[in-house]
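Heads up, the thing below is written out as structure tokens.
All protein chains but one are shown in place.
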Amino acid sequence: MFLKEYLSDIYHATKSLLTGMKRTGYYFVHPKEIITEQYPDNRETLKMADRFRGEVIMPHDANNEHACTGCTACELACPNATIKIITKFDVTPEGKKKKALDTFVYHLELCTMCNLCVEACPTDAIKMGQNFEHSVYDRSMLLKKLNKPGSKIREGVE
Amino acid sequence: MYSQTEILKEPEINSSNSAEGELVINIGPQHPATHGVLHLVVTLNGETVKKVEPHLGYIHRSIEKMCESLSYRQFIYVTSRMDYLSAHVNNHACAMTVEKAMQIEVPTRAQYIRVIMDELTRIASHELWWGALAMDLGAFTPFFYAFRERETINDIMEQTCGARLTMNYMVPGGVMADIHPSFQQKVKDFIKLFKSNIDEYDELVTGSVIFQSRMKGVGCLSKEDAISYGCTGPVARGSGVHCDIRKIYPYEIYKQVEFNEIIETAGDSFSRYLVRIKEMKESIKIIEQLIDNIPEGDYQAKTKAVLKLPKGEFYTRVETARGELGVYIVSEGGTTPYRIKFRSPGFSNLSALDHMVRGSKIGDLMATMGTLDLVIPDIDR
Amino acid sequence: MTNEEVKEFVLGIHPSAVFDETGEWLNIQIDAAEWKRLAKLLRNAPFNFDYLFCLTCIDWKTFMTMVYHLSSTTHRHTIVIKAKVDRADARIESVVDVWKTAEFHEREVYDLFGVHFTNHPDLRRLILTDDFEGYPLRKDYDDPVNMIKL
């Protein structure tokens, strides 16, 4: 009886090991199953999901106009002090002073892509961009100004 | 904070009690098997483990203190950084605590989405654990097979939540955005892929005689000890403790879903392994029940811009992939929590490690640690 | 098993306990000195509160409160025990021999709040370095270098 157990032990052990080898062997002879993505080579075909959060961007239209009123809702919503909004006072044709965005400072190096600023924005002035290739040689290069030079607020955005 | 010399100072090891013939080795903070920066001071007698003493804190960010200065909308994203493999579930627990305190009714659609996301996260987490466990035992190949499936989940997450690991998708009152139009199809594709591939796991690892001999009878934890050490999740369920929060204190729509709480009674590493493998299948069952029945409606309840919790104490428990996560908020009525405590599952599970591995071999220490499924940021917080 | 039974039981041991049922679970405010005796009795029959799932501390600036969340795996009942400890000389008896999980949790609280647990088998800093000064989770702790203020 002992010998029978001993032999069946060996048989089952060998069988289980061969089953495992069959699985790896299967993949060895089926190169089609390879899932490697050759990243820098596939940049042309690489499409990020449209909701992917890579960085905060401020879309500008053809007239170099954005929708940011400088209300600082995003600045307040940000948990990491990533956003700093510097406002200025524009003078409207009627002669009234109006608060407007001067510079939208964005610290990419502090950003955790939590999307809270985008959620907080009442005018949809900012959104999440899909660019993920952020590496630079100097940390200061991660400090960005989101509003383009000379841009102004779009008509009708309050 | 520290001067250069202090950092360079030799780490102090409890050399006072190392008797003749005992060897004290530092496993970690940089070690292939500790999955992060866990530092174990192991006292050995030859190959036999005499004592294991975890030293924590290498990745302590004091999230609890940080949260005290963050608003109730902001603090959720930080919790993704605790147990990063169950980021969704952590966010979920926090959102639920806020909802409970403010009595916000979450729309049914949001509840469905949340539960599906939770279960996907659970599968992804268990996949990673499976691969990492096999790697701890010296088999590299399973890791890649596990990641193949996990990648599909990450793609689904990326498409709907916008991020792959730290999603911050749950907000008080629901979820941040509606599901992506192709979400349901992608999840169904994943289920199909997963069902065809889960057998490979058994072929490659579960059935293997080497794996079984490494796992069976190793790192035993009795039911009483599991409860006393506060173990939860698959660790406790492997010892026969009924502790699935989804079953005993159902939240969201878990009450309406049919699934089994997986219980194994042996209490060794292999039963913990089986619990997790079976749990993945149960999670698939839950997703299958929900994915086609997501009701129409809002994905987010209307909430005020600034959330203020009433004065009081609020505690929520959820089941993460590693066990019971508790969020304990003490509010003074302001916009930020007065004190917040995260009862992390890994912390309690780790405390049982010493008890489990005393007297076994170094290889068993690795196997047991692998089945505890430790995520160090979750332990350190 | 109801809250009333627990109340009655606790009052029998510790007459000056204060109860609060406004929250989700029964809150019992006790004296720190009585805690260990009560813990042992609660752990055993009839209630069998064998599962200590959360052990933490709250700093109320003038005093501190130890909070123990206890649950019974047989009765599925949860209670919260609170014990006031002095802030200058925070001291409470350890419950490691009642619930083993308390060992790590107490060390964590000792580390971050500076509550001294008497009779703890191995009360050392768990997270911070042994020569660290101060208790970071106390409200008056200030670290101008590492803390980011918004």
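Every chain is named by a letter (A, B and C) in the order it is written, and numbering of its residues begins at 1.
Keep in mind that, in the parts below, a residue touches a chain if its C-beta (ideal position, glycine included) is under 8 Å from a C-beta of that chain, and two chains touch if they have at least 3 such contacts.
In this section, contacts and distances are computed from a predicted model.
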Note = Of "Proton-conducting membrane transporter", "Putative cytochrome c oxidase subunit II", "Nitrate reductase" or "NADH-quinone oxidoreductase subunit H", the UniProt protein name belonging to the chain not shown is "NADH-quinone oxidoreductase subunit H"
Request  = May I ask you to name the displayed chains that the omitted chain touches in the full complex?
outcome  = A, B
Key: Touching residue (missing chain; options B:85, B:204 or B:340)   = B:204
Ask   = Hey, which of B:248, B:263, B:301 or B:362 is the one touching the hidden chain?
value = B:362
Sole contact to the chain not displayed, among A:21, A:143 or A:157 = A:21
Request  = State which residues belonging to chain B touch the missing partner chain.
outcome  = 23, 25, 31-33, 44, 47, 134-141, 143-145, 148, 204-205, 208, 210-211, 213-214, 361-366
Request  = Against the chain that's been left off, what residues of chain A make contact? List them.
outcome  = 10, 17, 20-21, 23-25, 27-28, 31, 33-36, 38
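Assume only the chains that are shown with their structure count from here on.
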Key: Euclidean distance of C-alpha centroids - chain A vs chain C, Å   = 42
Query = Could you say which residues in chain B touch two or more other chains, in rising order?
reply = 70
Note = Two or more other chains are touched by the chain C residues 150
Query = Quick one: in the complex, what on chain A touches chain B?
reply = 12-13, 16-17, 19-20, 22-24, 35, 48-49, 51-53, 77-79, 112-116, 119-120, 128
Message = Looking at the complex, which residues from chain B come into contact with chain A?
response = 70, 73-75, 77-78, 141, 148, 151, 155, 158-163, 166, 168, 171, 176-177, 180, 200, 203-205, 207-210, 212, 305
Remark   = Seen from chain C, its contact residues with chain B in the complex are 22-25, 27, 50-54, 56, 58-59, 67, 69, 73, 76, 80, 99-101, 103-105, 108, 112, 126-130, 136-137, 143, 145-147, 149-150
